[in-house]
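Selected chains from the complex are presented in situ; the others are not included.
Think of it as A and B in the order they're written, each chain with its own count starting at 1.
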Amino acid sequence: MALVAENRLFPVEGRSRDLARALYAQVRDLPILSPHGHTDPRWFAENEAFPDPAQLFVTPDHYVFRMLCSQGVPLAELGVPRVDGGATETDGRKIWRLFAENYHLLRGTPSRLWLDHSFQHLFGIDRRLSAETSDWHYDHIAESLAQPEFRPRALFERFNIEAIATTEAATDDLRWHRMIKDSGWQGRVLTAYRPDGVVDPEMAGFADNIALMGQQTGFDTGTWAGYLDAHRARRAFFIEHGATSSDHGHPNARTEDLPQAEAAALFAKALRGDCSADEADAFRGQMLTEMARMSLEDGLVLQIHPGSRRNHSDQVMGMFGRDKGFDIPGRTDYVAALRPLLNAVGMRPDLTVVLFTLDETAYARELAPLAGVWPCLRLGPAWWFHDSAEGMRRFREMTTETAGFYNTVGFNDDTRAFCSIPARHDVARRVDCSYLATLVATGRLAEDEAPEVAHELTYGLAKRAYRL
Amino acid sequence: MALVAENRLFPVEGRSRDLARALYAQVRDLPILSPHGHTDPRWFAENEAFPDPAQLFVTPDHYVFRMLCSQGVPLAELGVPRVDGGATETDGRKIWRLFAENYHLLRGTPSRLWLDHSFQHLFGIDRRLSAETSDWHYDHIAESLAQPEFRPRALFERFNIEAIATTEAATDDLRWHRMIKDSGWQGRVLTAYRPDGVVDPEMAGFADNIALMGQQTGFDTGTWAGYLDAHRARRAFFIEHGATSSDHGHPNARTEDLPQAEAAALFAKALRGDCSADEADAFRGQMLTEMARMSLEDGLVLQIHPGSRRNHSDQVMGMFGRDKGFDIPGRTDYVAALRPLLNAVGMRPDLTVVLFTLDETAYARELAPLAGVWPCLRLGPAWWFHDSAEGMRRFREMTTETAGFYNTVGFNDDTRAFCSIPARHDVARRVDCSYLATLVATGRLAEDEAPEVAHELTYGLAKRAYRL
């Protein structure tokens, strides 16, 4: 049996379906551009075999383990590592069985589609995962992973990835990117500049990170000017390792454009650990504007990923740490928040700021109107919980009429689940082609214009926006 | 003529429609579980004939009289009783005629569908209600109501209700439930514990209600410990009368987990009537967490129905009192609000907290991400103004991808309009089957898995979540 349907995600009605299929046929095999994500560059540097199926599909995938957790499965039984190094399940086969027994929980979710897509297309599996088939799947996948054609670089090539960006902290030594480059392998793996650890006074290790950045760059990061210079130097170092973008994961979209003396005083306070919550927020906001100004110098695309309320469970944070599925979106306002940055540099068409949201109410009300007029702004694709068929459809339906297609930037997979990358891009291509087909069938887009737009959504916009 | 179309609410396109019809055929005749609602237990206790058609369909139905009010029909002319006992219309036929003359106002609303469904399926009516047919309808329904097969218990059985929950105040004597039990009738009518009157310092009679609770239980409700014990005793009393859930209708979703000494001090202040608005809000929030802790002891499912701004018109409140259609939803935030309760008890899989919302923006942004990870949380169905075809569709489209199906709890009719119960459950079954059919037709759910999910949405999830 086929795990995934041939015509999945296309419109059901005949003519729209035919239009969608025809558009999809033209973009299905285009190379993958993955300009924002969280794959581990070490995979491509060392090119070692992936460990067992559970380590590949369950333990690191927060979409999967959060759903099982929601129905009472303890994270420790899924092998999620503990902060204190305490005991968690290590038997991949047992973890896999727990996953298989609960596979029905994923019905109707994008994870189910990504997993089935991987099982079928990557591993050639033709039976559904369940308690009964658990061991069979486990063995089959484990055997495959032992083969050379399932090593990271082989998969990279098989996935037809033209370029992929990873994300590293500002103080990362980028050793894996260097190793990839030195290896002579031609796969294009870029880094991206993620300075949260040195711009967020509320991050553990803030001052130490900044001191390290001083050592790395030779600038006196105890001063505001030296700190900014150190950013410039680190950005240049990242650009040497392929970076075309920076990324910023703040709790909100606040920006500031303080007089430099005030900014310097705030920085000093932050370094001393004396910031109030509001001052820490203001400092993060100031740094977005500073980053935008540096982007005008060095050309990095600035990405803003705001709006996640992190670590909602104290118990899970204490036992398992960050990124364990307990990050919950909240309301996010953009209009007043972005005004300082935009009034500082927003009319510059040589600047690109890509906005993301976890709050879909902002699409039609704020983000599309903003991106539809400010020259620097572009809209990032449907993100995280909205990286799904419905999420992508809502994104297009709520942004296109005001922002058009050309203020968007194509798809991001934003994932650390390497095997899901082809599946995710495939979903995006199908949903976008279906959206375009619906526009054609309802007279909102000319049939001869649709293929060009489909190509842009799949390839052209990402290539240009991210300067790949 | 048929008042309701045979294939109503199914997808229009052929294959999806066929899939939906097939799924619906499998769940159409399943028994009704109604785990949350507001029918009057006295009906089933006394089993007397319902009064005239206007008293059954117009005067008590806030959906109906609010719409007529919005177009200038005075509530008094619809027979809505006045607080001061002043004159309102009592002639059922006249009220019915006013209703009939304005029946077109309900076009496109769920009320129209529920009414037509009742007229056709319950009363066998085959002509549309209008000024011309007003008397005919009135007479026809009045004659039916006089028949024994239209008595409450007969209808209960005809509706194929397996269990129905009513809602009583914490201090209610539950006499009707006792009378039902004592009667030997086998219909399963449960109560539910609704302590708003003894947990909300802003409710009229708060201190008196608590004193009464003291008398009822023998605990000293003048102390925090005695007050909590009295709750435990009343909950036990409700459980004796079938209760499997408590219900909480707060203006927002705020919870608190204060140190017990602080909670006790706040309680003392509330008893004295000295709480500020914020303190009253904090006390309500504290009590949600206390109720959750008691649920861990006694197993009651905790339902939170937040977000209604009650009694928007002073004039209507003054003349006609509460629940007269002037309750308007407002923005409701869940993420920070629920954190105290969740961090106290949220990882316990033996606790069930069912969340409702009148603010649909919370579905995809907050509620699905919360329910998709916290073991205790489940999502209640589309509620009140969203108990409609579009409302249910939006609920599924905005929650399924992140929370799946198994973190939802099936349908609630939440109604005092007894005759609408089969119609409402039928709408939910049709909309859910249509949603599943669309998932199948677009390759997001396997065809062989859909019937199992349809059964769960109709019956299994409610049965298990509400411990029926």
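Quick note on the criterion: a residue touches a chain if its C-beta (ideal position, glycine included) is under 8 Å from a C-beta of that chain, and two chains touch if they have at least 3 such contacts.
None of the values given here were measured: they were computed from a predicted structure.
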One sequence, 2 chains in place; the complete complex in the file has a copy number of 3
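Everything that follows uses one rule, which is that only the chains that are shown with their structure count from here on.
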Between subunit A and subunit B, tell me the centre distance in angstrom, where each centre is the average of that chain's C-alpha atoms.
40
In their complex, what parts of subunit B are in touch with subunit A?
11, 13, 15-16, 333, 335-336, 339, 342-343, 346-347, 349, 361, 364-366, 368-375, 377, 397-398, 400-407, 438-439, 441-446, 449, 453
In the complex, subunit A residues that touch subunit B
4-10, 12-13, 66-67, 69-72, 104-110, 113, 128, 309, 312-316, 325-326, 328-331, 358-361, 385-386, 388-391
